[in-house]
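On to chain A.
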Amino acid sequence: MGILKSSILRKVAMALSGLFLVVFLIQHFTINFSSVISPSTFNQWSHFMGYHGLVQFVLQPILIFGIVFHFVMGFILEIQNKKSRGVPYAQFKGSKNASWVSRNMIISGGVVLLFLVLHFIDFWIPEMEHKYVEGSMFNAELIDEQRYYEELVHKFEPYWRVIVYVLSFVFLSMHLYHGFSSSFQTLGLKNSVKKSLLLVTRAFAIVIPLGFIVIALYHHLFSVHHLPYP
Partner candidate 1 sequence: MNIKLKIWRQKNAASKGKFEKYALNEINPEMSFLEMLDVLNEQLISSGESPVAFDHDCREGICGTCSLFINGRAHGPDRFVTTCQLHMRRFKHGDTITIEPFRAKAFPVIKDLVVDRTSFDRIQQSGGFISVNTSGNTQDANAIPIPKEDADLSFEAAACIGCGACVAACKNASAMLFVSAKVSQYALLPQGQVESKRRVKNMVAQMDEEGFGNCTNTGACEIECPKGISLENIARMNREFLLG
Partner candidate 2 sequence: MSTAVKTEFQLSSGVPQGPLSEKWTTHKSNIRLVSPANKMNIDIIVVGTGLAGGSAAATLAELGYNVKAFCFQDSARRAHSIAAQGGINAAKNYVGDGDSIYRLFYDTIKGGDYRAREANVYRLAEVSSNIIDQCVAQGVPFARDYGGLLDNRSFGGVQVSRTFYAKGQTGQQLQLGCYSALNRQIARGKVNMYSRHEMMELVIIDGKARGIIARDLITGEIQRHSAHAVVIASGGYGNVFYLSTNAMGSNVSAGWKIHKKGAFFANPCFTQIHPTCIPVSGDYQSKLTLMSESLRNDGRIWVPKKLEDAQAIRKGKKSPEDIPENQRDYFLERRYPAFGNLVPRDVASRAAKERCDAGYGVNVTGDAVFLDFQSAIERYGKEQAHLKGLDENNPEVTMKLGREVVQAKYGNLFQMYEKIVDQNPYVTPMKIYPAVHYTMGGVWVDYNLMTTIPGCFCIGEANFSDHGANRLGASALMQGLADGYFVLPYTIGDYLADDIRTGPISIDSKEFEKAEQHVQSQIDELIHQKGSKSVDYFHKKLGRLIWDYCGMSRNEKGLREAVEKIKELHQDFQKNVFVPGRANEYNEELAKACRVADFFELGLLMAIDALDRTESCGGHFREESQTPQGEARRDDEHFMYVAAWEYTGKPTSPKLHKEELIYHDIEVKSRSYK
């Protein structure tokens, strides 16, 4: 794997890409949460993100690379790890010495990946179509700066989607619960620092996905009935 020949470097790459995605999550959450408080702010921010060149042509590719890298590397490592055992145990009591979430990052990560597929189909692909196929990116006439909130709320109309989202965020929470704090161990932070960060990362792993769940439920339960907003 070229530059990432060493297992520790590969792990560090996982940690760094994970931390990058955590940062992205904060940004994503902030924008989404604005939809609950102020639809117009939400529209404003969404428009900025959607049409600013720096975001679209620099940050977005980086983000996509980060996501793809994190997943691909995750799967490669998992395959390698499975191979390292050789013959599997007949009896293996993993629960006696490690938490379920730490042992099953591949499952929680896999669920998040599946969710991302749905999420891309829901939002990202239509966006891309609108911008680059229909051409709104290059044709100001096609731009509707107020469409975002409505589109968002529409998506949360069907209950099945809300259920899928809620479940996915539970898995995201699990993934973060281990992954976020674990990245600091991989980066070699000292115990004292890690201890104080532990609470923060655990809180983050619960609060942020819970926030996303709240947003989805909020729009499903309250917003859909009030459309179009005044």
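How these were chosen: all candidates are chains of the complex that A comes from, given by their letters.
Throughout what follows, contacts are C-beta pairs under 8 Å (C-beta built on N, C-alpha and C of every residue); 3 or more make two chains touch, one makes a residue touch a chain; residues count from 1.
Given the structure is predicted, the values throughout are model-derived calculations rather than measurements.
Novice: Using the touch rule from the top, find which candidate among 1 or 2 meets chain A in this complex.
Specialist: 1
Novice: In the complex, go through chain A and note every residue touching candidate 1.
Specialist: Result: residues 5-8, 10-12, 77, 80-81, 83-94, 96-99, 102-103, 105, 178, 182, 185-191, 194 of chain A touch candidate 1.
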